[in-house]
Structures are given as C-alpha cells and as structure tokens.
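To keep things clear, I will list the structure first and then write my remarks on it.
Left out: one protein chain. Kept in place: all the others.
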C-alpha cells in the first residue's frame, strides 16, 4: 500500500512513546525497592533496551515476524534486517522498518516487566543471560503465534495490543522466577519499604503516556480505531486507579498513593487486549474491576507466601488474564464477544491465555535452571544484605 | 468532514501530552511541599485522572459539549458517551471520540490545579468530594459557555486554549479555597521549605511539553495555526522564565531555580488564551510580563497574608487574567485586538474573565461550605503536624 | 510546496520532543553533581530555554537561516521573525514557523550541553553572558555553514541531525571551558560523587525519547527516511549502552548504571550525523563503538587531568567526531561513504569536523577571556565549598 | 563543664532555640534521631501489608556549658519543649572534662 | 544513672530492640552514624575513577538507665548484635548525672 504521512507520523511518535515505557518501568520499579537496590533494579529494566535491540536486529525480528514456519515461528529471511525495507510493504501504510521498530519496543519491555519478580536478589550475569534467553525462547515464539501469522492468529484470538503476548506471558514467567529464585532475605519479617514513591508515581505516569503509543499505536493507522483505543486506555487507567484506591480504603482503612499508581497500571494492563474492540463504557468496567482484582491478587500473594517482589504476577499476570477474557466477553467493535452473541470468542481467548501460560511457565523454568547451573541465579546472603548496588555495580543511588 | 490522518495523528499525540500534564503537575506541586506531605499532594493531582475520567463518561462530556440548553449548559444526549462516534463529525477532521478524549484531559487538570491552594491540610475525603463537585458545578458550565456553544462563545470571547476556562477559573476557585480552609499551621512563622526542587523542575518540564499539546492541539488540525501556537507557547514560556528570574534578582538579589520554573509556567498560562491569535513578538511580551507580574503577585500575597500554599492564584489566576486581556490587545491572527483597531475585543475579554471569576468564586464557596458541613475540610492540628502522608495515607515518600 | 498534515503533525511533535531534551539534560547533569550544586547545574541547562528563545526571535534565526551572506552567515531579513510565515515555504511541506521552532530547540540544547564542562564552579552572571555570546558567535555561524546554505553545505558535508553543528561544536567548546576555568577544588583528591543517579537515568531516558524527535525529525517529513533514522537511533543508543557497560566490566570489573546511561547518550551522539544515511546494521556498529570509545575517552581525561566535570568532551566531542567520520565511511542511503566507493566523503567529513573544532575552540577561548575580565568566571573558593545553590541562588535542592 | 542532651519533638526546636537564645546561650549542636518509648508510632501500608513503625523522629540537642548554668537551661528547655503529651522527651546531664575551641585553642568556659 | 551507647550493624537493630523489649526496657534513642574501623569498606566507581569508601553505615543506640541494669543490658545487646564478624561494633558506658522527663519533670529512675 501507499505510504500515508499521517499514519507514519503517528507511528513514529507512538514508537517513541513505547520506547519511553521501559525507562518509565525502571523508575516505577526503582522507587519500590530499598535504596540499596535502586540502581540495580533500574539497570535490570534499562539494559533491556540494549540487549533486546541487538538481538532484534540479528535474529529477533525474523523469528517473530519472518515468513511463517509451521505456524509456530518465523524463518530467517529477516536476519540482520535483511529484506526489511524503509518503504511500505503489503497491507500497511507505514514503512516496514517503522513496523519493525514499533514491535522492537514491545520486545524490550516484556522481559523488563519480569525483572520485578526477582528484584533485589538476582546476580547481574544471570540477569543478562535470562533476558537474552527468555526473549529468544519465549517472547519471539508467542509473539509469532499471535501477531506473526501463527496458530493463535489462525484460531481467531483477539489481542489488540499484547494482553497475551506481553502481560500474561510475562506474568506467568514472573511467577516461576519468584518461586525458583526464592524469597528475599527477611521477607515477611523485616519491613521492606519503598525508597522513593514519588519516583514510582513518575514511572507510572511515563507508563501511562507510553501506553497510548502502545495501545492506540497498535491500530497502525491514525484513524477511528486508534482514537477509540486511546479513549478506552485512558478510562481503564483512571478508573483502575480509583478501583484500587477504594478497595484498599475499604479493606485496609487507608487509600494509598502507591495504590493509585498500581491501580492505573492494572487498568492499563487489563484494557490492552481489548482496547480497540470494546466501547468506552466497558473500558470503565474492565479498568475498575482490574483495580480491585489485582489488589486482591496481592493480598492473596501475601497469604500464599511466594515473594514476587514487585507484584508482576498480580498486576500483569492476573490483570492480563482478566483483560484477555473480558475482551472475549465485551468485544463489539470489529469483533464480537459473549455479550454480543459470540460465546465462542471467550473460549478462544481462554485457549490463547492458557497456551501462553503453559508455554511460558515451562520454558522459563528450564531457562532458570540452566542459568542457575552455569552462573548461579542469586547473590550470596552477605551481598543481599549490603545491597546489589554496591555489590554488583559499585555505585550508590543517592548522596543527598 | 472527512477524516484527515495528519490531523488525527497530531490530536492523538496532543491528547497524550495533555494527559501527561496532570502527573507533571503532581510532581511540580509535590516537590514544593514539605516531605511529610509529598505523597498526599501528588495524590491530589494524580487521582483527578480517575475521578474526572469516570464523571466525564457518565455525564461530564454531555454537560460540557452536549447540544446546548439555554446557552448555559449541554443536555444529556451524550451521557455514557452515547451518540459519541469514533468517526468524524460535523466540522472536524478527527474522530468525535478523539475530541472527547482531548477535552477530557482539560477537565482533569483544571481541578488538579486548584489543589495547590489547599495543599498540606485538606482531608482526603473532602478532597474527593471537592473535585467531583467542582468539576461538575463549575468546570462543565464554564467550559460550555466558552467552547460548547454557550453565551461567551456567542459574545465573541477569544480563548484559544483555555485561559478563561482553565486558568482564571481555577485561580479564582483557588483564592476561595485558600481563604476558606485557612492558613497552614505555622504559616508565616516556621520556614516551610520545598522538599525536592529538582522534582519541581521536572514537573515544570513535563508541563511545558504537555502544553504544546494543550495549546497547539487546540487548533484541532496539524496546520499553520498549530505551528504558530507552538512557537508562541515556546517563546512565552522561555521568556516568562527569564522575566521572573530577572525580577527576583533585581528585587531580592538572587535569581532562583524555582523562579525559573515558576516563570515558565506563568508564561505558559499567559499565552494560553492568545497562543493562536498573536504573533511571536507579542508572545515574547506576554510571556515576559507574565513572569514579572506573577512574581509580584506572590509578593503581594505574602503582604496580604492568605495562604495559597502553592500560588495558584498568582500564577494561574493573575497569569490567566493577564493573558485573557492581552489577547484582547494583541490579537492579529484570525481576530483583531485593541492594537489592531478593535477595542471591543478587550471589553469582551474582560466580560469573559469577570463572568468566570464571579461564577467560580460563588459556587466554589458554596461547595466548600457544604463539604465542610458533611465531612470537614481540614485535618486536625496534630495530623497536620505529623503530615498528611502518614495520617491520611499511611505512607512515607522517601526512605533514602 | 503544499502543506502536508502528516508531515506537519510529525514535526509539531518532534519539535516538542526536542524541547524536552533540554530539561532532560538538566536532570541528567543535575544528578551527577554533588547535592550542593544540583539546582545551579539544573538552572544552567534550564535557563537556556529562556535566553536562547529570546535571542532566536531577535536575531538568531536570521543569522542562522536568513538569506546567505558570503557563505558564512545569514543576513538580517528575519530579525524579530519578520518574513517568517506560518504558511509553508519553498521546498518544505510544513509551515516555515514550524521549521523555525524546530531549529530553535537545537540552538537551545547546544550551549546547555557545554555547561557540563564548567559545572560546580561557574558564576551565574558569567554563565548568562557565556550562553548569549556563544550561541551568537559560535552556534549561529556554524549552523549556517552546515544547514543554512553556508560553505560546508556547498562542500557536501553530511550532517543529518547535527553531529558537527551540535556535538563536535559543543564538545570542542567544552574542552576550552574546562581548561580555562580550571579544576574544581579538591578534584582528584576528594571523592566527588553523583547525588542522584536515578535522576540521571531519568535524564538519559528523556534525552533518548527526545532524540527521536531530533534525529527522525531532521528528515522534516514523516516518510521512509524518518523511519530509518528512528530505527538507527534506537539501535545506536541501545548498543551504545551495552558497549560502555561491557567495556567497563572488562576494564574495571564492574558494569555500572551510570555507564549504561552514558553509553546510551554516547550512542545517540554518534548516530546523529549519519542516522538518515546508514543502514541499521551499521547503526549497531556506530553505537557499539561509540560506547567503548567514549568510555576510553573518559579514562584518558583522568590521565591527562583536565576537569571536564560532566564529560562533555569525551561524550559529545569524541562521540560526535566518531559519528561524523563514520558517516563518511558507512553512508549508503541517499549518499555514499568510503565503504560504498566514495572515499572523498570521508575527507569532506573530516574537513567539516576540523573546521568546527578550530572555529569553536578559538572563539570560545576569546569569549571566556572577555567574560572573565568583565565579571569573573569562577565563584571564590569559599563559595565553591558551600555550593552554588546556596551561594548563587539561595536555595537548597532537597529537604527530604 | 557539663553536657546537656535533650531529646525533643522536632516541631519544638524553634521554641527551644528561641528560649535559649533569649537567655544569651548561643551555641548548640543538633541532630536528627529516632526515639522509641511510650509514645505510639504510626502504621505504614505497602501493597496490602501493614507495618507498625515504632521509631519516631526526634531532635537531639547537645549543649556543653559551665556547671552553674545547668539548672537554668534545663528549666528553659523543659518549659519550651513541654506539650503535656507523651513523647515530649528527656533531658540528660553528663559530665564533661574538657572543652577546646578548635580555632583558638581556648579551653572550658572560654571555649563555649 | 548511666548511658549505654552501642554502635551496631544496621540490620541487627530489630534483634536488639526485640531483646531489650523482652526484658522490659522500653526506651531508647537511635541514630544513623558511619563507622570507621577494621571492617573494610567498599569500592565505588564513577566514570572510570575508583574510590574506596571507608565509612560504613552503622546504627548508634543510646539508652539511659539506672546503674544496676547496665550489666544485664550490655549482655543482651552483645548477644543480639553479635555475628562473629569484624565490624559488629562497640558498647560504651558513660556516667549520667541527672535525667529529667520533659513532660512531668520527674527525675532519674522515674524519668526513664
């Protein structure tokens, strides 16, 4: 198709905004850990921008979006971005290289999300290996299944902007990480307080604006569907914040700022798969429920006792799952869900979510075990005591 | 009209940028209070993103932009965003839902601005009620008068991006809030110092970039007027910063960083109503004068002795008033002001500003009195001493 | 040419993003100094937004982009932005005033970059004079040579987004500044530690997203070249971060967060001149080499012993030089470099770089000497001890 | 010479300083400390978990002075720092054997 | 009356507090200090330069109490703070001449 400058303008900026989410996540996570781990935590998100960019050029884009092989993976036609043109390709009004850049940003943030699960105790070399292996063995295949012409696309699974590919996928991996690496020293006994909640709110704000690029940008054109997605994204985020705050006010007697920030993220996660398929009113419902549900997920975690340090499972896993199913229920724009007479869609959504969970759990487990055998996953107890910043990076976050 | 992808691309991103202003404001304000109130202050801006989004869907957009009733308010045709399409409507080249989203962001930030007046002492439930009531009873009507086809539009008042609707309106409300809720404990005796000025500068920077979406976006098309508005916005902000800094250097002997940040905001406020109507050279004048004037407004406040904690009155009220009148003087693009042979325009601008002030003052006063009677406006003296973060939210901002 | 709304939408937002870089730089630099200088350092970047905006309107744009005089400077046709229309001009699909605004943002950040060299010891009045003089006497001419129709343009020097105009130019000036103003008190003896590395990472993130506007925006249209430039920018930044981190891990035994942030900036600097001329694979090489090279440049600085406080020379000077030469080697899109059969290009690039360095060094030296004679460059030793924030601005950064 | 160490509520610092200033006492050293005692702390919430924070911010004032001024100063501090609420703090008096002013080398009475 | 000053490792604070609590001792004042001693510090890197940081974060606990309780409390602190590693800290015992509770004016034994 011919290049459209409006669509291209939109996608250039949307791509920039999605890039911005990863450092936003770094700050969001960085604010939540103890100050002795603030830099290490930031680093674990930030460096994904380097690791994944490099892999993407070499073989990542090709595996995810290269011509399909057996409905499960792309072939190697696009290695080193060979055959990826800066002109428009078939079926799109933007340059191919721009689509490739936009998708790169998604591949970057997904492993970054997982790092919240093993925050404050993972060795740096183990982290490096984990990101490289996980993005290669888990992200590229699942991305191909849903968006690259793989079997979930064929099945008709709806995932507008990555509820399954990104959130359920990373949430499932996070659960495995939290369990395999084990609890932080002193977890459940010592008070492990955030070092800088204003920074976490800043991170949430950056995620929020970036998410407009993420969700509306997934329309790939600057048209009505992008506009709808932007509106549903805003509503789910705002009402997600409200939902979480009201739930904790009711249950714990206090509405917290961290609750507002977390609820916004929960709403954003939940609306991701359906943002271009549902009407604004349903976006309010999806976001509000997400805020309450993810909060309850965290309470449940505390009961069960695994140490998902920054609550990736409850927010991205649970929130993503709710969003994927809700899409199957409330979709009415360009596709129909249960409520609009198509119960089959809900089944398909469940299959997609289930497949991603099972695949992600199994492969993540194997990756962790292999890395543990090679370099060890976890810093020693003394190092954990001193903090990763000094031990792994010879730096301290603040001298204020 | 037909959808234009360039205009739509521009408005999608402009909307995202205006959203970003509210967390930007949260950080701007958050940096200025004492650290024991940093989160509560951030929360009071941030949660507007939730409260107002919800109300907007239910009835807000309809009251502000629904078909006109008696020149003063919209009807209920658009409740729950019924009848708001994601296709383009009459007279616009962007989807209706996108216009609705863009306007939502304005409705969010306006009450957030006011919270600066009662920072460090308002109860959280009182805050919630205040935002919901104020946006419903003050913002939607005034917005309708100016932009929704109400009587001020008919009169020919010029307000390109919200000088009257947003800044004068919130500034007037802020004055009432500061007086009704009373001074902070120790005000005028204890040193009440900002906790984090770099965060305030960051907030100012976010406001600045967001304001490009706010002002240029108000053109609703990616054309010459948006370009002009972007340029005038930049100049007024930059020269506003210079003006404030030079004024305080002259008067107090020291140019401050907070002065630079405050002056930039003052310049942005002042250029808002005229950004698409004046030439760049006048933007320099409007911004420079705003920097000096708002600084003098703060000095005056200190003399008078009301405790507008974060200077909403001086910056938004006074700056907005100056901007509205200056538009009546300097307008030459698409409308003519006093200097271009149309003294009538200045009169109209004064009427618009006056109407907004009177209406906002009266209704804000009533709202506060009612809320005071129901839940009480102010935390008790001991709570104020301890700080709102611990007392209202059971959190602390930093553990560095 | 006729206005294109897609191109205009893109350039409006690109301009906003480039503006955002200057406060981003303020935070990047602000995090690196000691907390007693955090505000003064921020101020020295932030206020460029005011000083340069004002000068730009009065005569700056005219000198840089006004009709050419003798191949070295523009004439005064555009003073006070006379004759700068908000309609499109010859050869561009966006309004002239938008081009003027976009270029303004480049003129703002260039002197701001230099302030890193004299951080923590420059007097505020000297800073003001320096920025005004330097931008007038160095920036506008060099900008005209390359982009305004001057002799370097005629020679065929390739500088897509400002490698020579901005980075080599500011890096050369920074070297002179560091030497003329002399070392900080205690340099080399006391530990001079960053006060807030998370803030520095935030600054790097803002620079990164802004750089998409900077580099892709330099295409001036929302088309294939902008898309290519965005992709190469992302890759160089990401791999630059990796390169720096791996180099310091190898050499000093520790990968640091500051290294990741610095490496990203180094990659961004190096790709700037070639971003629209090279393919993605070469961008990986340019960025990776930049990360290692700039790190080695800093090690070298420590050996030589001049006190370029925030490493402007190593990152912008050296990185920019590498990028300018690399463009002469790897260019293949729209121009050919050494590797594609055109060795001449490398010579031209070297001439461009050399000219900028010589001119910048000489004029910067003269400016500094004159300012030193008028107001003195440096605060006294006691003031340096106490910190610029208190001494020059009567403020403190944090009360946490 | 004696040293008075007073642990007080932070917001009382200005009052105490002013009271001592009035009586001509112009030297002291303060630091931020945290106190644990009968006064109850507050609760903090972090994502569903609650913690009681027992350590309460206090200011410690240290004043070295000749023995004959101790009673007067102790009374002034008490008067200024008292709010009649639990947690108002304590005053400790310790013996000091020598005081030296760094700049001049003056000792004891002349040094403060 | 005596004053015990204990310099301990920060992560041992909760253990020490709990141990003292158990024996009924409910008042203390703590502060963040930095220690210099045999325990080695860590290295910090800043853009190619390396610094050794010798000052190590420690917590200082101050407890004023009647002389007859000193031995018991010293032992409790030692037991709780000991990790058998260099840098575990020191305990100092100083004489205190008077103790006053700000709120009530009670003195000495009654004041703590």
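The letters A, B, C, D and E name the chains in turn, as written, and every chain counts its residues from 1.
Keep this in mind: contacts are C-beta pairs under 8 Å (C-beta built on N, C-alpha and C of every residue); 3 or more make two chains touch, one makes a residue touch a chain.
Nothing here was measured: the structure is a model prediction, and the numbers come from that model.
Interchain touches from the omitted chain, evaluated on the whole complex, reach B, C, D, E. Screening E:13, E:53 or E:91 for touch with the missing chain picks out E:91.
Contact between chain E and the unshown chain involves residues 2, 6-8, 31-38, 54-55, 58, 60, 70, 74, 77-78, 81-86, 88-95. Of the residues in chain C, those that touch the hidden partner chain are 186, 189-190, 385-386, 390-391, 393-396. Contact between chain D and the absent chain runs through residues 3, 17, 26-31, 62, 64, 94-103, 105, 111-112.
Definition applied: only the chains that are shown with their structure count from here on.
Of the two interfaces, B-D and A-D, the higher number of touching C-beta pairs belongs to A-D. Listed options B-D, A-E or A-D contain a single repeat of the C-E interface, assigned here to A-D, on the basis that more than half of the contact pairs agree by residue number. One inter-chain figure worth recording: chain A and chain B are separated by 33 Å, centre to centre, where each centre is the mean of the chain's CA atoms.
Computed from the mean C-alpha positions, the centre of chain C lies at a distance of 51 Å from the centre of chain D. Of all residues in chain B, those that touch two or more other chains are 4-7, 9-10, 13, 17, 196, 202, 393-398, 400. Residues of chain D in contact with at least two other chains: 43-46, 50. Listed by chain label, the pairs that touch are A-B, A-C, A-D, A-E, B-C, B-D, C-E, D-E.
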